[in-house]
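Note that one protein chain of the assembly has been removed; the remaining protein chains are unaltered in position.
Chain IDs A and B follow the sequence of writing; residue 1 opens each chain.
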Amino acid sequence: MTLQLAVTFSQLSLSHYLVMSSVLFVIGLVGFLTRRNLIVMFLCTELMFQAAAIAFVAFGRYWYDFTGQVFVIFILTVAAAEAALALALVVLLYRRRSTLNADEWMELSE
Amino acid sequence: MDGLYPYIACLSGAFALYLLLRPGPLVVKLLGTVIGFCTLAWLMVICSQTVPGSFEPGRDILFLVFGAIAISAAVRMITHPRPVYSALYFVMVVMSSAGLFLLLEAEFMAFALIIVYAGAILITYMFVLMLAQQASEAENVEEAPLYDRLAREPASAVVVGLILAGTLISAMTTGLSHLPEPMDQNGMNQVHGDLLESLPRQLNEAVIRSDPDAVWPPLEANQKSVQWDEDGAYVVSGTDVIRIAPESMPTNTQHVGWSLVHSFPASLELAGVILLLAMFGAVVLARRQVEYGEDELRVEVGLEPMHPSEDGDGDQA
Partner (left out) sequence: MTGTTIAIRIAESIPAVPAVPMADVVEATSHWWAGFILWCPLISLVLCGLCAAFRVKSKLPAWITVLSLACSFTFTVILGNLEDVPERINLFEWIAVFWSDGSFVANFALYIDSLTILWMSFVTGLGTLIALYASEYMEPDLGKGYARFFAGVSVFLFAMGCLVMGDNLLMLYLGWEGVGFASYWLIGYYYRRPEAVAAAKKAFIVNRIGDLGLALAIYLIWATFGTIQYNELMTLLDEGTYATVYEHWSVEAIPYLLMLAAFGKSAQLPLYIWLPDAMEGPTPVSALIHAATMVTAGIYLIARMYPFFLLEPTSLHVVAWVGGLTALLAATIGMAQYDIKRIFAYSTVSQLGFMFLGLGVLTTYGASYHVFTHAFFKAVLFLTAGAVMHGFAGQLDLRKLSGLRRMKGWRIVAWTMFVGCICLAGFPFTSGYFSKDAILAEAFVTQGPGFEILGWIAIFTAFLTAYYTFRVWCRVCAGPVHFEPGDELHDDDHHDDGHDEGHGFHPHAPRFAINFVLVVIAAGALLASVPYFMTNEVSDIKGGWIADMVNDSTAASGIPGHAEHPGTIAHDHSGDHGHHHGSILGMDPHVAMYYISGVVGGVGLFLAFWLHLWRRQDADRLRSWLLARAWIRWLPVAMENKWYVDEVYHALVRAPLWLLGHIFHGFDRYIIDGLLVDGTARLPRLVAKWFQPLQNGMLQSYAITMAGGAALIALLMILMMQFFEGGGVQ
């Protein structure tokens, strides 16, 4: 793949990517709030991570600064760690109640 | 991006999302889908109208395709009643955002995303889902558990999402016009040249490839060897100007690697530690716990059991 250096990244393009990122983020949030399945809720958080990653990369391209991409690497790291721990917890919870319904766990009010 | 149009678009998008989330007949869902796509198209038009810019068919059509796939997959992901399908739709989101990354010239990240997210993390999710969910033989949606089929308070969630979207839109309205101009070609060439300067062997090879007769390295050691202008990077050797071929320039992977190792070494180490600890944590949490009784505990620390088994062979003497 050859590097197409002549292509400039304008404000026009940036706003497109940011709108895309925002829409994804909001969808992830709404999903987190509406879905009752613990695992799907975690998936929605991953979606929000995705949206953030797109925004980072778009900004990095805008400045031609690779720190944005480096940050995405760290997002990946955190996402992976979060997935591991969260899924372990979900497994633990599932063993207790044999369900993935988040509303089953109402002890937070006590 | 001025005026009320972006907010109205948010409103109609939120309405579409609400139609899709609430349980209802298929017609309503179709209507929601149509409204949603119309809203997306409108948003894109609003974005394109406000700031003048060139339209490049290849790149922009790809952007629209990837964006549409990503968003519709995301919507389907949060509306699908079966978690496994949700996970698969999320894979789709990841794929299309990888495509977006490619458009953004972030090739390394695009492929890393597919490998790590789609390949590793999502597979973990799938495993857990398989473990937890009693997979129904039939593909019948009706047999999925109720809590997966019914969205929880879609109205309030959509309102919160609307508020958030409005906030983000106003942030963009405010902020984008204040942003400085993006990096121009000269600056990009400088970035490339600077990195090439830090990679002596690649520079050497690049120069030799461009001009096999070049006297290299140049005599003036204290001078910065790689220069740049609008057309690209070049090396001055004596009176000769040697242009470096575009294919010899540092790649995206090199840039990311250099940035990661050169600018954020400590963070890199920290990320490794976090992953290790997460692994330990997952192992400790998910392991099946065995409850020790009191007697076992006593025996474990070397004490006599309090309730010796009556019929056991343990003699009391």
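Points to keep in mind about this one:
Basically, a contact is a pair of C-beta atoms (placed from the backbone, for glycine too) under 8 Å apart; a residue touches a chain by one contact, two chains touch by 3 or more.
Just so it is clear, the model here is predicted, and its values are computed rather than measured.
Interchain touches from the omitted chain, evaluated on the whole complex, reach A, B. Within the whole complex, the absent chain has one touching residue among B:11, B:64, B:84 or B:164, and that is B:164. Contact with the undisplayed chain is limited, among A:32, A:56 or A:71, to A:32.
Listed by residue number, the positions of subunit B touching the unshown chain are 152-153, 156-157, 159-160, 163-164, 166-167, 170-171, 174.
Taking the complete complex into account, residues 29, 32-34, 36, 41, 102-103, 105-110 of subunit A touch the chain not shown.
Just so we're on the same page, only the chains that are shown with their structure count from here on.
Subunit B has its Cα centroid 7 Å from the Cα centroid of subunit A.
Across the interface of their complex, subunit A is touched by residues 1, 13, 17, 21, 40, 43-44, 47-48, 50-54, 56, 59, 63, 67, 70-71, 74-75, 77-78, 83, 86-87, 90, 93-94, 97, 100-101, 104-109, 112-113, 116-117, 120-121, 124-125, 128-129, 131-133, 145, 147-148, 150-154, 156-158, 160-161, 164-165, 168-169, 172, 176, 179, 182-185, 187-189, 191, 232, 246-247, 249, 251-252, 255-256, 258-260, 263-264, 267, 271, 274-275, 277-279, 281-283, 285-286, 288 of subunit B. Looking at the complex, you find that subunit A touches subunit B at residues 1-20, 22-31, 33-37, 39-40, 42-44, 46-47, 50, 53-54, 57-58, 60-67, 69-70, 72-74, 76-85, 87-92, 94-95, 99-101, 103.
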